[in-house]
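Accompanying notes for the structure given below.
Here the complex is missing one protein chain, while the rest keep their positions.
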Amino acid sequence: MSKLEEQKLPDKLPDSLLEREFEIEELKSRPEDTIVSQELTINIGPHHPSTHGVFRAIMDMDGEIITRIEPVIGHLHRCFEKIAENRSYAQFMPFTDRMDYTSAMLNGWAYAMAVEKLAGIQVPERAEYLRVIAGELNRAISHLMTYTFSGLEAGAVTPFFWWFEERDKLLDLFEEIAGARMTFNYARIGGVSGDAPDGWFDRVRDFIKTLRSNLDEYYKLLFGNYIFKKRMKGIGVISAEEAIRLGITGPCLRASGVNYDVRKADPYSIYPRFDFEVPISYKGDNYDRMYMRFLELQQSLRIVEQALDQIPDGPIMAEGVPRLVCPPPGEVYAHVESSRGALGYYIVSDGSPKPYRVKIQAPSFGNLQAFTSMVVNNYFADVIMIFGTFDPCFGEVDR
Amino acid sequence: MLSSAELLNFANSHGIPLWAMDAFIAALIALGLFAAMGLGFMVQVYMERKVSAGLQLRYGPIYVGPKGSLQLVADALKFITKEDVFPSSAEPWIFRLAPVVMFAAAFLGLLVLPFGPGLVAKDLNVGLIYVLAIPSIGVAGVIMAGFGSKNRYAILGSLRAAAQMISYEVPRSLSLIGIIMIAGTMRLSSIVDGQGIWYIFLQPLGFLVFFVATMAELNRTPFDLAESESEYVNGYHTEYSGMRFGFFFFAEYMSLFAAALLTAVLFLGGWHGPGPVILAPVWLLIKVFGVIYVLMWVRWTFPRFRIDQVMDLGWKVLLPMALVNILVTGIIMSV
Partner (left out) sequence: MSDDINLDEGQNEEMPGGVKIIREEGLGYTLTVKREDLLKAAAGLKEAGFDLFKFISGVDYPDRIKLVYRVFSTKRQNRFGIFMKTEVPKSDPIIDSLVHIWPAANWHERETYDLYGMEFKGHPNLRRIFMPDDWVGHPLRKDYSDDRMIVGPFNLVADSSKKES
């Protein structure tokens, strides 16, 4: 660590580090032949290859084992909630894409749902189906990313590059309906921004078919690997009670044996029409957390296939949605199951064109909090793996 | 080729002292080896890029030179022209010496390795011991790099590397005892000559232990804990950039080549192959690059172990296997 960084360190540290400095002074005054051991403080991030964004953690290490962690977040804080208070309802839509950028479709959907609920707008059927198709495809590819990214953290670079191919194909599809490849801004208050062009549904079917047939290979590449299994099984175990206590949601919670999926617990949109299962497991270790994602991915593909079969013709925007939505005064809460957990929007309206308050309940925020409280007494290498299985997205944590 | 008598005559008649002649010849050999290694380095880096790209559904380098084959030249230019970043808190001499030590250790290891019949810088009678011992000095370079750069990632990475390299030195050396017993010599060229049947078939267990331990020695992926980029950023060479990093890079590929060459010489029949003697170095190089390809394939496919699992594998699995190999070889030979 360079001098510059060492000088910066105490800024955010609690008193415990000051105590440590005293310790160091004390060590210096001892006679030279005394051998003393001392924990090593290591600074991870904000720019580190495996922090999935800009996460900083100050860790004390006893050999290779972590004895203390001090997380520092907020490097990506843009205060979207304040921005929302200064924009009209529709103008805030693009910002939602910049929160969980790996499953942006689901973010915009959740926000649109909240505003629609507030303003009493009925979304046409076809738009709902398009949202489901786009959202579930986005969830599938996001889960696949988490899975291949854990390989990257374990040192296997190749699966991640394979994922890029699938993602690129999907982004081509998204580009056709949304016009963008990364921040889609697809959901609109009252519908979606674009209808599916000719032949798009067939291309989606082809995409699902190839992804399905490739999944076997993905599975073998990491889950079938002895070393990977050794790195994942029995590591970072978290019980159901503990998971609830720490406020985890999403696949990580289901891996611990709590059957909570917003799509089933509080069915929104048109989910009751689809036949799908919520995979659940009970061990709660790294492997299960990742395996849940792998199974959910397949369920997502199943939902998309059903949606493709059922999709009706019709308009994609609700009739009579004003350009400047002015919902009546009131409060509303809408939540969806995002790829990382329960994502909710709590909006307070005072009747003006701008929201009075927008609160974003980000699943990664809760998951990251849980992660930081369970890493102690693990190997450093395992901490990186556990971090990968929780997969917080820092656009969302810092908002 | 000049014979030594002719050389001696030449020296005497022109009044050149013998030591100068020796030094000249030594420098020539070193230069030759260096040039060969430089070429080998280029080929290996290009190969690594293309192999990894192939496995990862990419193209790899395509722009510089035909099919991107001159990419390394561009990289070398970048290395040379890059600013020499020297961390203000680093220990000046240790930091500067570390790449040199690494490079020298890897280079010295090549001295006894035969590239073909008679094509060897110095055919020592204890070549096998030498080739195991000298490259291990590289550990000192790793520790110096970690210690000198005063970076916590670097020091943790270098300690990992040291622990791992020293641990795997033991099964790696022991796995070759079987070959020494069969061949009855430690001269590498004699070992090659003795391989009517390749030793990989006579010593399958020994080969397995040797190959895994070699991977660990080379710090390549199932065992790349020293550099583990997802944990310690870049391990012991985190603080190095420009040409200093280039030296580490070069040393790494030189030891990769040396390890592959040793594997080919010891287990894969060396330069033996059909055709005239002139083809011997070609056969050897084919085998060497075959081994390098396998090493790359493994590197880009597998995830890495955790440090305690690496230690477990070395001491609890490979070491007993190597000992069993010695025992079995001894029993079979005495029967």
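Think of it as A and B in the order they're written, each chain with its own count starting at 1.
The rule we apply is simple: contacts are C-beta pairs under 8 Å (C-beta built on N, C-alpha and C of every residue); 3 or more make two chains touch, one makes a residue touch a chain.
Because the structure is predicted, anything quoted here is derived from the model rather than measured.
Shown chains touched by the undisplayed chain in the intact complex: A. Between the chain not shown and the residues A:T249, A:S269, A:S339 or A:T389, the one that touches is A:T249. Within the whole complex, the absent chain has one touching residue among A:I44, A:I73, A:L173 or A:I386, and that is A:I73. The chain not shown here is touched by just one of A:G155, A:G366 or A:G388, and that residue is A:G366. Against the chain not shown here, chain A presents residues 11-12, 14, 73-74, 77, 79, 81-82, 85-88, 117-118, 190, 244-247, 249, 258, 260, 265-266, 317, 320-324, 326, 330-333, 342, 344, 346, 348, 352-354, 356-357, 359, 361, 365-366, 369-370, 373, 398-399.
Basically, only the chains that are shown with their structure count from here on.
Computed from the mean C-alpha positions, the centre of chain A lies at a distance of 43 Å from the centre of chain B.
Residues of chain B that touch chain A in their complex: 52, 55-58, 87-89, 150-153, 156, 221-222, 224-225, 228-231, 233, 300-309.
Of all the residues in chain A, the ones that touch chain B in their complex are 1-3, 40-43, 48-50, 61, 64, 151-158, 161-162, 164-165, 221-222, 225, 227-228, 230-231, 379-382, 384.
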